[in-house]
Each structure stands twice: as structure tokens, then as C-alpha cells.
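For this view, one protein chain was removed and the others were kept in their places.
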Amino acid sequence: MKFGISKEPINIQEVIDHVVQRNAGAITTFIGTVRELTKGKKTLFLIYEAYESMAIKKLEQIGTEIRERWQGAEVAIVHRVGKLDITDVAVVIAVSTPHRADAYEANRYAIERIKEIVPIWKKEHWEDGQEWIGDQLEKVSYPEGKPEAKHLDE
Amino acid sequence: MKFGISKEPINIQEVIDHVVQRNAGAITTFIGTVRELTKGKKTLFLIYEAYESMAIKKLEQIGTEIRERWQGAEVAIVHRVGKLDITDVAVVIAVSTPHRADAYEANRYAIERIKEIVPIWKKEHWEDGQEWIGDQLEKVSYPEGKPEAKHLDE
Amino acid sequence: MNNVLFFAHLKDEVGAESLQIEAKGKSVLALKQVVHDTYGLSSIDSVMTAINEEFAEDDDVIQEGDTIAFIPPVSGG
Partner (left out) sequence: MNNVLFFAHLKDEVGAESLQIEAKGKSVLALKQVVHDTYGLSSIDSVMTAINEEFAEDDDVIQEGDTIAFIPPVSGG
């Protein structure tokens, strides 16, 4: 699947295969992994949950946004759901473009947009408790009712 | 191999495996692929050649530079040599860091440094000829006798 | 009738993934008020809402059969 939610471990090569093209000189991937320590606190494992049908639509929307902004770009994004242990792969974003600068920029755009508009949530489990994490971009309210595309170079 | 020159197709997952760490939240990869069209000219295939022993040392040096500049970073780089067809993978750079911004920046640094200091050359083959490509960064002379680390945000 | 979906901490608080609620003709804001009052979900005021899998505004009006989802701040990636 080019844009998908997966209950199984993500095959990184398969995501990359979706963006291979004869006029790409560069493919970048972003692989989000479960980190053990956040601000000194030890994570045991995470649970990811998605509003799957909408999440897929929003991932596809991010792909469309990228193809409009970066000429010749191809995009594939797969996000994992379920229980993930430390070092497990939560998300894989692959972007191919003719030139390398675009491949980095467009990929970065994708992960920032995922954190804005894709209905996926993680619950962190620590030794002393658990909590649904939200608002990692430190925006509680959306004045426009929905998240806006933001310039990444702000 | 964490820093290597390969005569065989590069296994991307193996390169990634070298940088997995419990305190990484982000892994970026850069995959350089052979593009068919450059400035309207059609490439048939490429030959990559390396001064292998020195190239490995220089790839290792780039890894050291990155670990010094980006705290907690891990790096692996494998470059292919020999005949490569369109869409074949020439280089894979994997960088893991605790936070994602560093993973993109450090990865970008690696590819720019490869194009400065690693003794690898490509010969482009077109329908009407062939040529060793050099000086892609448009720097013919190195006043310091050797390439200098440059800020990427220039 | 309308299918109303809850995720993350909202799901935990409501104790259900979805509820059947008659919301036809109500604005999103009015439905939030119903959910707030019925289930004591004070945080509902600050979450986003989707109608049929697209983000909606507080003054959008719900139609018969629309699927409504309350979307807490997301944390994927």
C-alpha cells in the first residue's frame, strides 16, 4: 500500500519501492522509531491507535500536497498501529524527487503534516503510568477549525 | 559493513540496521539513485569507480564528523561501485538521532560531504558518448589543499 | 441517526468507540454540548471534529447519516 495503516511491522523496502522512478536521483526516507527516553522519563512501550479510514485519506492528502509543491515528487507513507516496543518502527515516509534538496524538504514536510492532520494517537506506557499523548506541536486550538499548512522554514 | 564500498546491490535494510538505537526517535535515509535525464540529456547507465581503501576511511571520517556535531547520532554509509542502470541505488546513508530535525540535517551533511571528500567517480554513458563527471559542487580548486567542512545552511 | 466516534482519551472516558446519537440538524457545536453534558467530557470543547472523515467547523450542520468523529490533538509519527 502506498498510503496505509498497518497492524503488522512495516517493510521499509516495500514503502521505498512505491517511489522508485526513472527520473528520481534521490529518495529520502523518514523512519520514526520508538525512543526509550523522553525528557529523562523511560518509556516501556507505546500503543498507537488510528481513525483508520480518515487517516488513510489524510496521508493521501499529504501526498497530493507534496506532489503539488515539489515537481516530480513521488510519496509513500505507512503508519503502524498497535503495541510498539522500543526501537520498533512507527512510521515510514519515502519521497523521491529528481534532485536531493527537494527530497529532504518534502520528506520533512510530510512528517510535520502527519503530526498536524492525521488522526493517529499514541499512548505512552511508563513504569508509573500511562497517558494518551497529544498536541506535540504545542497547538491546542485551530482557529481555522482545521490545521493549516505551515511553512517549515519558519 | 557500517561504512563500505559494495560491488553488489546495496541492501537498504542492512544499512538501516546499523543505526538502530534505543534512544533514536528518528532514522533518515538518503538513497541516491541513477536518474535517466539530466538537463534533458538521456543517461543509459553509469560506471562508478572508487579508491576503495581511502573511500572507506573518508566515509568513516564523515561518520565521526556527524557524531561530533549531532549528539547521539549514529551513521552508516554504503556506496556502490561498478555498472549501474537507471533507478539502481548508488549510495545509502542512514542516520539515527534522538530527534527528527537532527536526523534530516545530519543526513544532508553526509551526502554533501561525500560529494566533497570521498574518492568515488562516476562515468556517465549517453547514446552519443561517455564522460567522467567531476566537480559537481562547482569547486575546482581547494585553497586549503583539501575540502573544508561547510555549513549546509549557507 | 448518526454514528459518533471517539478516540484516544475520549474513548476511554466515554467507555465506547462509538455511539448512535440523533444529531440531524444540529451544529457540531451543539453536538459537542450534548456529549459534554451527557458524558461529562469537558475536554470535548477543545477537540477537532470530522464529518464523514473531513475536518469540520463548529457551525457546520450535521445531516442524517453523517458519521461524526471527535479528533483529539493527534500524536502520530
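Chains: A, B and C, in written order; residue numbering restarts at 1 for each.
Here is the rule we go by: a residue touches a chain if its C-beta (ideal position, glycine included) is under 8 Å from a C-beta of that chain, and two chains touch if they have at least 3 such contacts.
As the structure is a prediction and not an experimental result, all values here were calculated from the model.
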item: In the full complex, displayed partners of the excluded chain; value: B
item: From B:Ile12, B:Ala26, B:Ala73 or B:Ile120, residue that would touch the chain that is not displayed; value: B:Ile120
item: Residues from chain B at the interface with the omitted partner, ascending; value: 32, 48-51, 53-55, 57, 79, 90-91, 111, 114-123, 132-136, 139-142, 145-147
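Operating definition for what follows: only the chains that are shown with their structure count from here on.
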item: Per-chain Cα centre nearest the global Cα centre, belonging to chain; value: A
item: Chain B-chain C separation of Cα centroids, rounded to whole Å; value: 48
item: Multi-partner residues of chain A (at least 2 other chains); value: 32, 111
item: For chain C, residues that touch 2 or more chains besides their own; value: none
